[in-house]
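The complex appears here minus one protein chain, its other protein chains still in place.
Chain naming follows the written order as A, B and C, and within any one chain the residues start at number 1.
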Amino acid sequence: MGNVKIQGLAAGAVLTLGVLAASQHAAAEGSLALLTWEGYSDDLVVAPFTEKTGCVVEPTYVSSNDEIIAKTLASGSATIDLVSPSNDATMTLIDAGAVEPIDKSKLPHLADYFPVFQSPSWLVKDNDLYGVPYGYGFLRLVLDSNVIPDAPASVSVLWDERLKGKLAMWDNLETLYVAARYIGVKDVYNMTDEELQKTRDALIALKPNIRKFWTSDAEFQQLYMQKEVVGGNTTELAVSGLWAQSADSLKEVLPQEGSGGWSDSWMIVKGASENPCVYAWLDWISSPESQALASKLTGYAFANAKSFDMLEPEALALLTKLGTGDPEVQKSISWWQPVPRRGAYLEIWNQVKAETAQ
Amino acid sequence: MTRLGSPYLIWSVAGAIMLFLYLPILVIIVFSFNEGRNAGLPFTGFTLSWYEAALSNRQIVRAIWNSVLVAGGTILIAVPIGLMAAIAMDRFSFPGKDMFRRLVLLPLVLPGIITGISLLNFYVMLKVPLSLTTIMLGQGTALICITVTEVFARLQQLGRSQYEAAYDLGASEFEIFVKVTLPNIKTALIGSTLIILSLSLDEIAVTFLLTGRDNTLPMVLWSILRREATPLVNVAGTVMIALTLVLVTIGLRLSRGNSGRH
Amino acid sequence: MSATISLQNLRKTFGDGQSGHLAVDDVSLEIAAGQFVSLLGSSGCGKTTTLRIVAGLESPTSGRVLFDGADITHLPASHRDMRMMFQDLALFPHMSVEENVAFGLRLKRMRGKLSADEIRRRVATYLDIVRLGEMRKRMPHQLSGGQRQRVALARALATEPPVVLFDEPLGALDASLRRSTQAELKRIHRELGKTFIYVTHDQDEALSMSDMVAVMSGGRLIQYDTPEGIYERPRTRFVAQFIGAKNLISARVEKVTGSEVLLRLADGTHLGAHAEESLVPGQEVTAVFRADRALMQVNGYTDASLVSGIHVQSMFLGNRMEHIVRLVDGSEVTIHDAQARPLPGDGGPLQFALRPQHVQILTK
Partner (left out) sequence: MTVQADILTENAPDMRRIERRRALFWLLPPILWFVGFMLVPYAITLFYSFGRMDYVQFVAGFSLDNYVKVLTVQPYAGLILRSAKIGLLTAFWSTLLAYPVAIAMAFYLSSECAKHILYILVILPWWASYLVKAYAWKTILGTHGLLNEGLIWLGVIDEPLTVFLYNDFSIILTLTYIFTPFAVLSIYAQLERLPLSLIEAARDLGATGWETFIKVIWPISIPGVLAGGVITFSLGFGDFIAPALLGGADSIMISSVVISLLGVANDRPLAAAIGVAIILMAMALLTVSQYLEKRTQVRL
């Protein structure tokens, strides 16, 4: 009996320790933990990097900038080395002191970047650059021309009654910006309470047309392909993806109110620069070679102007068609900015979502 | 034969409900063989290539392993602690017992996300880095109540006489536990382990905020679904059913082999 | 109120055809209205299954159940004019005593037949009959074992069925409570004049309460008789042993005169006996007699035969002496001496006498 008892206890203890040890997946030498979007650390991009530097990449994928912020603020460099938030979230991390400034001297490729990405307002604080711009794009308004053959060049088309229950809009503050531009707000990133209320009313008026708030490019594509919706606001990836699936009647609307622009940047979580793999990664992903690979993979445009030269002809043609690589167009875009009253925006956005559509 | 009503009626209603429970499972399995790139319709043809893709996908295989690991850890936390709480609640009266009981059940009733936030705040304050262990601790805490309710119900059915007889014969607490209590609550323990296993493998709400570098399968599936909903997710679902079925069958075999009864 | 029940060639197999277990094997039985009939047998003999077939809780594999001549074999339990008192009593744990008793009266099929007052009166009446008037508001778990039995009985009686079925309802009671409940049941049976069918494994209970006893074994009906008949004239070795007649003597038939039979024992002596069925001289049989029928005063009878053996052991049982006697063929028999006279000494020869009507002949 005594033996059995001891053996039983010992077995239990060993089992427990084993499971704990196995779960405590230690940050191995030369490993890099990324908190990022799917597609930004695909094997196509990561494999050459690992081969060159020996650094193993361990990505964790997120679905929203909210998640990046929450997790970065929560866990810090003990868990994550690099994050890739979008331009409306970057300043939160910078102001919270959760990220480190970039040592530009270690990243020669930055010189080849498009002018808008040289020192964008959403990455600079006290003359320090806090992130390396990466993928970017303009938000698109697309509609099935069979349903709306006479689409005006304005976001107002979204409120068209023919679109009742047929739109997919992004579950993101961008949709709030769209409505704000529609009602003529000048600085959509710094709205007054009154402007916010009006935006809210406009969105509530839009709700009957919305069938689904989408949360990923793939979802938008599916919603369109499975004929659940006939259009909405979306990303280049979804548009090019749909065109590739011969959704020929899908046409882009170029609104006179302007379009939002998103830009992701790699940021170093405070304390992580001690990890030698961090700058190796930043150097790699700022290179035109890697950005061309990433572009091939994701369909996005990337910040290094030279990466366009390395694209395959079709990919280049597509980006040209979309106007992404044109510095003039880039300047006309309403790039997302840090929103100081983010909480108020979010509250309005949640109110809109909670409102029952008629 | 004289029960509530015709067995044909009952079984056709129950059968229809079981069909409802299995319809999506059927869809998952069928569409895991879909040749097209879509997890849903249209079904374009039969292929095994998604199985090949899934099993050669490091991320998925790793996540399945992580999930099994987390489930194992969760069971190692939730079952012993839940067992102890159940025995204490069955056998002794102590001040604040009702409150204790409510506290034990709270994580079951609380949205997982709230448990998640509270634990996240806790880890942040203690500067504990997020990892599979933090997930395990979170899930373990949340699922203790499963063991407590299952085992407590069984102990209440058993009554006190066996325990008292053993106590009277001079058995130590440990001997009573091993020789009297354990054999009687074995099936309840197995049942709760099974449920915890199932719940842990599929846990999202608590896990969502506590994930560090390593992802569990549901987290990876979610990211795959966001990127492109390929039949890969159906393959993962099918594999999980098969894998769990194997685990459970082995588990039940082993436990039956030991008991001799039943 | 007439309520004759007739069982005709009942069979019940559990499980499927070949591998199945035959629980009831060709049982036929006539139960007259107002009788108290016991189904007696050890566990697994098919008595409970037979009762459940009568109640409509099981359907027989073959055979028929007639109620006043009408075939009710496949009538559901709820439509039969019979109520059952279950082995585990099956009191509804969420209802008070009163509610339990009223259960059968408040069902939809009774709607319009009984007014609320009538139901109240009936519940009160039957609670009085079982002497539980004061307990009406209690919940089942607040009652003692005996009280629970009586609630179950009142519940079964309250719908005033002509037939009440009992499935070993007294099994869980202690001896004295059991005895008083038996008397109670007997009294209620007498007062209400209903047909009672009572399953038990206790021969004393069956013999003391019943008008008729059906002894069952291995799914078959072995003997159906009055308690006296069963007691005095067991038909088979099994019945004899089951009701406690343990004295069995091997013998050969020598002469048959009507129901009078002359047997020859192993030691060559003769023994007069009584037989129900026809026997032929030379047939090997077993004679059985009860210990208390042996006459210790061996002289002075004209009709009794003498049996001799060797005294083995005696026991004083208060109101009688019990002697164990070894016969010539080696078998041991037990005899009682009501006057409790001590014997001259152990190991000595001993004789006793038996009247023919107390010696029963068994052929199987």
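The rule is short, and it goes like this: a residue touches a chain if its C-beta (ideal position, glycine included) is under 8 Å from a C-beta of that chain, and two chains touch if they have at least 3 such contacts.
This is a predicted model, so every value here is computed, not measured.
Chemist: So which of the visible chains would the left-out chain be touching?
Modeler: The omitted chain makes contact with A, B, C across the full complex.
Chemist: Among C:83, C:150, C:189 or C:235, which residue is in touch with the absent chain?
Modeler: C:83
Chemist: Would you indicate which residue among C:13, C:35, C:50 or C:159 is in contact with the undisplayed chain?
Modeler: C:159
Chemist: Which positions on chain C touch the chain that was left off?
Modeler: Within chain C, the residues touching the omitted chain are 55-57, 76-79, 82-84, 86-88, 90, 92-94, 103-104, 107-110, 139-141, 155-156, 159.
Chemist: Where does chain A touch the missing chain, residue by residue?
Modeler: 64-70, 73, 88-89, 92, 95-97, 165, 169, 171, 207, 210-213, 215, 226-228, 340, 342-343, 345-347, 350-351, 353-357
Chemist: Could you please point out the chain B residues that touch the chain left off the display?
Modeler: Its contact residues with the unshown chain are 2-5, 7, 10-11, 13-14, 17-18, 20-25, 27-28, 31, 39-41, 80-82, 84-85, 87-88, 91-92, 94, 98, 100-114, 117-119, 121-122, 125, 137, 140-141, 144, 149-150, 153, 157, 173, 191, 194-195, 198-199, 201-202, 204-205, 208-209, 217-218, 221-222, 225, 229, 233-234, 236-238, 240-241, 243-245, 248, 252, 262.
Basically, only the chains that are shown with their structure count from here on.
Chemist: With chain centres defined as mean CA positions, report which chain is farthest from chain B.
Modeler: For chain B, the chain whose C-alpha mean is farthest off is C.
Chemist: In terms of C-beta pairs in contact, which two chains are most connected?
Modeler: A-B
Chemist: How big is the gap, in whole Å, between where the Cα atoms of chain A centre and where those of chain C centre?
Modeler: Computed from C-alpha means, the inter-chain centre distance equals 87 Å.
Chemist: How many Å are there between the centre of chain A and the centre of chain B, using C-alpha atoms for each centre?
Modeler: The separation of the two C-alpha centroids amounts to 34 Å.
Chemist: Roughly how far is chain B from chain C, centre to centre by C-alpha average, rounded to an integer in Å?
Modeler: 55
Chemist: Please output the residues of chain B touching chain A within their complex, sorted ascending.
Modeler: 38, 40-41, 69-70, 72-73, 76, 120, 123-124, 127, 129-133, 136, 174, 178, 209, 211-215, 219-220, 222-229
Chemist: Any idea which chain A residues touch chain B in the complex?
Modeler: Those in contact with chain B are residues 5, 15-16, 19-20, 22-25, 27, 33, 38-39, 58, 60-61, 63, 70-71, 73-76, 78-80, 215-219, 222, 226.
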